[in-house]
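The complex appears here without one of its protein chains, the remainder shown in place.
Just so it is clear, A, B and C label the chains in written order, and each chain counts residues from 1 on its own.
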Amino acid sequence: MIRTARDDSRPAIDSFREECGIFGVFGTENASAIAALGLHALQHRGQEAAGIVSFDGNQFFAHRAQGRVGDSFGSGKVIGMLPGNAAIGHNRYSTSGTKTQLRDIQPIFAEIAQGGVAIAHNGNLTNARTLKRDLVQRGCIFQSTMDTEVIVHLIATASGPTFLDRLIEALHQVEGAYSLIALSETGVIGARDPNGVRPLVLGELHGQAVLASETCAFDIIGAKFKRSVAPGEIVHIGRDGVRSLPGALGRAPRTFCIFEYIYFARPDSVVEGKNVYAVRQQIGRLLARDAPADADIVVPVPDSGVPAGLGYADQAGLPFELGIIRNHYVGRTFIEPTDEIRHLGVRLKHNVNADAIDGKRIVLVDDSIVRGTTSTKIVEMLRTNGAREVHMRIASPPTTHPCYYGVDTPERKELIAAQMDENAIAAKIGADSLRFVRLESLFEAVHGGQPNGKRMPYCAACFTGDYPIELIDDMHVELPLLLEET
Amino acid sequence: MIRTARDDSRPAIDSFREECGIFGVFGTENASAIAALGLHALQHRGQEAAGIVSFDGNQFFAHRAQGRVGDSFGSGKVIGMLPGNAAIGHNRYSTSGTKTQLRDIQPIFAEIAQGGVAIAHNGNLTNARTLKRDLVQRGCIFQSTMDTEVIVHLIATASGPTFLDRLIEALHQVEGAYSLIALSETGVIGARDPNGVRPLVLGELHGQAVLASETCAFDIIGAKFKRSVAPGEIVHIGRDGVRSLPGALGRAPRTFCIFEYIYFARPDSVVEGKNVYAVRQQIGRLLARDAPADADIVVPVPDSGVPAGLGYADQAGLPFELGIIRNHYVGRTFIEPTDEIRHLGVRLKHNVNADAIDGKRIVLVDDSIVRGTTSTKIVEMLRTNGAREVHMRIASPPTTHPCYYGVDTPERKELIAAQMDENAIAAKIGADSLRFVRLESLFEAVHGGQPNGKRMPYCAACFTGDYPIELIDDMHVELPLLLEET
Amino acid sequence: MIRTARDDSRPAIDSFREECGIFGVFGTENASAIAALGLHALQHRGQEAAGIVSFDGNQFFAHRAQGRVGDSFGSGKVIGMLPGNAAIGHNRYSTSGTKTQLRDIQPIFAEIAQGGVAIAHNGNLTNARTLKRDLVQRGCIFQSTMDTEVIVHLIATASGPTFLDRLIEALHQVEGAYSLIALSETGVIGARDPNGVRPLVLGELHGQAVLASETCAFDIIGAKFKRSVAPGEIVHIGRDGVRSLPGALGRAPRTFCIFEYIYFARPDSVVEGKNVYAVRQQIGRLLARDAPADADIVVPVPDSGVPAGLGYADQAGLPFELGIIRNHYVGRTFIEPTDEIRHLGVRLKHNVNADAIDGKRIVLVDDSIVRGTTSTKIVEMLRTNGAREVHMRIASPPTTHPCYYGVDTPERKELIAAQMDENAIAAKIGADSLRFVRLESLFEAVHGGQPNGKRMPYCAACFTGDYPIELIDDMHVELPLLLEET
Partner (left out) sequence: MIRTARDDSRPAIDSFREECGIFGVFGTENASAIAALGLHALQHRGQEAAGIVSFDGNQFFAHRAQGRVGDSFGSGKVIGMLPGNAAIGHNRYSTSGTKTQLRDIQPIFAEIAQGGVAIAHNGNLTNARTLKRDLVQRGCIFQSTMDTEVIVHLIATASGPTFLDRLIEALHQVEGAYSLIALSETGVIGARDPNGVRPLVLGELHGQAVLASETCAFDIIGAKFKRSVAPGEIVHIGRDGVRSLPGALGRAPRTFCIFEYIYFARPDSVVEGKNVYAVRQQIGRLLARDAPADADIVVPVPDSGVPAGLGYADQAGLPFELGIIRNHYVGRTFIEPTDEIRHLGVRLKHNVNADAIDGKRIVLVDDSIVRGTTSTKIVEMLRTNGAREVHMRIASPPTTHPCYYGVDTPERKELIAAQMDENAIAAKIGADSLRFVRLESLFEAVHGGQPNGKRMPYCAACFTGDYPIELIDDMHVELPLLLEET
């Protein structure tokens, strides 16, 4: 009964977009307030909707809403409706063109035989539809379109005596990328898939454990970063403290998403032991070494191109200039522009700082190139404002394949680097030259280099097409059976 | 894992409240617009929330919102988001003190093995918790607090080949009162429990079948009333027309809710073959015969006491006067009055028409008396404004027992007639006298009298305590495991 | 610079609509809460918007909002933002087809030389545009489209030493109908035009004076009705108590709006010394005498036709039956029906109680007939449902002229009674007969009869075209210079 169709209303987003940020806390007063702050620090991982579920020892409390964390959870009134000293939360992007439906905002909550359970999930299961088909045949009912609902059904139909047993049993059945945080009546549980594709970190706040997608969610509340949750590990936080079950979900070659370093993670986060900002700067330096340019200044595409731009400028010995200014007030701004306005070629998000680039030969540094539409506009803007030459340098290898592990990406045919080589792309976007950083350089920046013949412990499928986790379902976009406007 | 608790925040509503109105249409253009109008005509059966699910042959579409039908579905924009020529809808009261949560607004929708299914339900299952406990043990997950979700699980775990087979199989497992309308990919189905407690009628609009709680929902769209759906009957409306399965859900003594005639139904509806207004007038006449009063005028408590008041005045040969005026602009009005205001004894809803009652001996006619708090206020208002005597006459027998078949009622100890006799009630509310209509007279008005020794085909449990359908669950108010504010 | 134009978007409302209800209180705790309750009781006089301004001895506080009083002022939070022991309030209809703009919601507030002043006004000035033209030429600026702003300018440019002096000076310059309540730093002032067209009553609450359009606003708060403010009188309520200035605004023949008795006022109000309900019943009796009908039952058009219907039935000795049921949940309901729905001839507001009228010869009683469109629909509904004959009886004389004194009415050519006689109207609306009450009978019901040759102290211009106050401006609808959406 699952329909597969092409959703043509999907807007042509010219970037990869992380789909989720997750957070969990146990054993603390104001748990939901802390969760709200953690989600706020993780806002870059999902801006369409947010939700928090708390537990006060007796009842669960939930609030889920479209929009940003601050808008939905910024008032004492809302936080006051989420009592208890355990809470988990979730930020999300919508993966379809339409806005997120309320029934699809996480954490999901359900009553099962073990009591109430809430789950917040970052990632994507590659056998969700296959599992759903089986579950539905066995009499399960689905009320949302979220993979997370599959996990809840697997827990509910598992046979182990405790909730934790059942969660482990359930997760053994799923394939794909998942970092998840669950809230049950006995505690908060963090789990990471055996490949460790998506991030999950463990911290400590006043002696109590906290879980989050990134360390920046600890900084905002003054929590201390302890360590990454290991691939395949379960961390149970309950009244008895933190209990680790290493390898509980199985063992597999580690394949952490390398794109977290390139674009998704916040620069001030420490991801799998490395500072993101430092990695990005280093990529920029290696990019300057790999792809030098005869130029006057280095201009980053803000904000994501800034660290690599600084690294490039440093390595190349060129001045670093803010030649492009970003308008940070763009949010849900101007969602229905009239045709007339669209034709003006309006610069809602970026503007050129003309004085800084006039007459200059520019190295333009961006983190990645997806469809190429944004690059085309920016190059044109630079030229119109007097740039003499524009040499585009990309701080990642060519993105040639879609991600199926929890990132919203265009299909292959829409990825410009899957269709043409560097020179053709340069011509297409109007640059004098275009070069990507080499994959080996990326590995060097992230990992200190790739020993001969050894597999790197990263998923770089979007650059290589080498998918480390089996793609079981048909991976086309699926039209939901129910559309609900709320 | 089900918690039972006393919800002390439940406000002391001084009336019985019907919990739902339902509507369904198949095979018509503008199905959702027609459903919206039908729900509007049924607004008196539930004013807290409304929902419509439509099906366009390919996808389902839903909109569910707090508030009245006109507010949520009155715009072409919302109706335009609900395409298709089949639609079902639901109005609801909240049964707890807090406002209805979005996840508890019907119709419920789920994907099951037979595809999408939406259900709108009026009534209450008396074994819902028992069934839920079993289902949860078998691995089902619950995401709402609605009985309807139990029914969906029973359908999903049934074994019959078609959706209709499974629905019948599911409903054979439930006990209680249910009139429901389901929407599947093949049609709209109406079903009524074997006792026929709650109403359900079949009509015809431009050759297509429509289903509704009451005939007034047909009048608003110009549809023709055909007949009541029979107790235990299933009516399937699909591309092949209307198919009836009499007795498909079993056979039992008919026990239609007699309170529909007294208060719930709209006076212009025809309920189980009788016009509600005419029945109420006749109750009034028999009340005058049973309980005459030496008085000058008959004053009804508006609006529900008006037909019985007219009947009483007619029988007693007394003038009928609108001595109490109701302010119809009271909706969600003044929900948080300050203490100071509360102490003013404010007359938000009713005012006395002083000139009409000054110096008069009054027969005050109301449809029923629940806690007695409203009556106390009204009697005092009448006296303050010059009434010489107030003789209260109630157009129903003493309501001494709560309803467990889909009506929101106070517990027994809060029912004034369960605690004291007519004279004591009169003293308590400050009336010079108080009399109820006799149960036999009620039967006479509704049914033309009760033949000797024969059971009347009505549920009158709220007057007699004789519950015709087994009460399997503990019938106390249950605290939901999840509270969600939206 | 004032533009006059025909606003074609004006919807064809088939009734006269009162434009305002006003309320004022001084010297009481919770003044704004009391004002909110008073406005709620006056909701029938204006449902589009409401506003309250309070004064705490130092600062003024205002809240003005579209929608009903209960929706805007029903929460303790809003009332808490309106502190002080003096407050005035206003309900309004929009006079144009579009919704009321925020800048046009009363009370108006302005700073003038005497400090802050707020004014709430019921009525219509017949020289407002002429005055505005003069004021604008003298350098005044206008920020709304309300007549009330003219009054504020006249006060501000007056020469008297006190606010009260200036108010009187200002009102001497205006022509038309006005009952107004002003709030200054020294008290609350009530004023009524010399003809006394619109109502204004004085009451007492715990020893403090209150002012309102109707006495029902006193009943809701338990205030005691003292007397009507006299035509041309000023009542000043301040720290020194109530001071009356009889005739301060001039003296003129009393011409109270007789339509208040027919339709506008609430039946439980006492208007100019007479109970409205009793007057309407008496009109019904005289209508039965003037225009008997050979019929079986009397059916009122609810709610406004009910008292006259009771009177008619009483006089004619016919049974009174609720043959038409009104859906009170119609508010802003279904404001944008689709064309398809419109063609269904939907009965959003009224439904026929078919059983009660089937096969009957009906006297159909309504308060008035304006365009005739509603009557046409109702007559057709009755016939479709089995009425044998329909004899329409109207509890007012033919309305043949528009009102220019504060009532929103169609133009003359749209008034059916200005275009044709009783028989032609009967034919047009499909009734077997149609008769109006005679003007003399109306006077008799209201006033006990008209002595020979004496002018009755009522404005009946809508029936006679005899306008008692000069119409100075061009009275066509004016297009506002600024349209603002909020």
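By definition in this document, a residue touches a chain if its C-beta (ideal position, glycine included) is under 8 Å from a C-beta of that chain, and two chains touch if they have at least 3 such contacts.
Bear in mind that the values here come from a model prediction, so they are computed numbers and not experimental data.
Q: If I'm reading the header right, one chain is hidden. Which shown chains does it touch across the whole complex?
A: Taking every chain of the complex into account, the missing one touches A, C.
Q: Among A:20, A:49, A:188 or A:270, which one touches the chain that has been omitted from the display?
A: Of the candidates A:20, A:49, A:188 or A:270, A:270 is in touch with the missing chain.
Q: Among A:53, A:118, A:158 or A:356, which one touches the chain that has been omitted from the display?
A: Considering the complete complex, A:356 is the one touching the chain left out.
Q: Among A:40, A:192 or A:435, exactly one should touch the missing chain; which is it?
A: A:40
Q: So one chain is hidden, and I want to know which residue out of A:81, A:220 or A:439 touches that hidden chain in the complete assembly.
A: In the complete complex, the chain left out is touched by residue A:220.
Q: Need a quick check: the contact residues on chain C for the chain that isn't drawn.
A: 1, 3, 53, 58-65, 78, 81, 102-103, 108-116, 136-137, 139-143, 152-153, 156-158, 479-486
Q: Where does chain A touch the missing chain, residue by residue?
A: 29-30, 33-34, 36-37, 40-41, 43-44, 47, 68-71, 74-77, 79, 216, 219-222, 266-268, 270, 275, 277-278, 303, 306-307, 310, 314, 319-322, 325, 327-338, 340-341, 344-348, 351-356
The rule is simple: only the chains that are shown with their structure count from here on.
Q: Counting only chain pairs that touch, give me the topology of the graph as line, ring, star, complete or other.
A: line
Q: Fitting the CA atoms of chain A to chain B, what rotation angle results, rounded to the nearest 5 degrees?
A: Going from chain A to chain B via C-alpha fit gives 180 degrees.
Q: Please decide if copies chain B and chain C contact each other with the same set of residue positions, more than half shared, or with different positions, and reply same or different.
A: same
Q: In whole angstrom, how far does the Cα centroid of chain A sit from the Cα centroid of chain C?
A: Inter-chain centre distance comes to 60 Å.
Q: Between chain A and chain B, what is the separation of their C-alpha centroids in Å?
A: Centre-to-centre distance between chain A and chain B: 49 Å.
Q: Can you compute the centre-to-centre distance for chain B and chain C, using the mean CA position of each chain? Integer Å is fine.
A: Computed value for the inter-centroid distance: 36 Å.
Q: For chain C, what residues touch not just one other chain but two or more?
A: none
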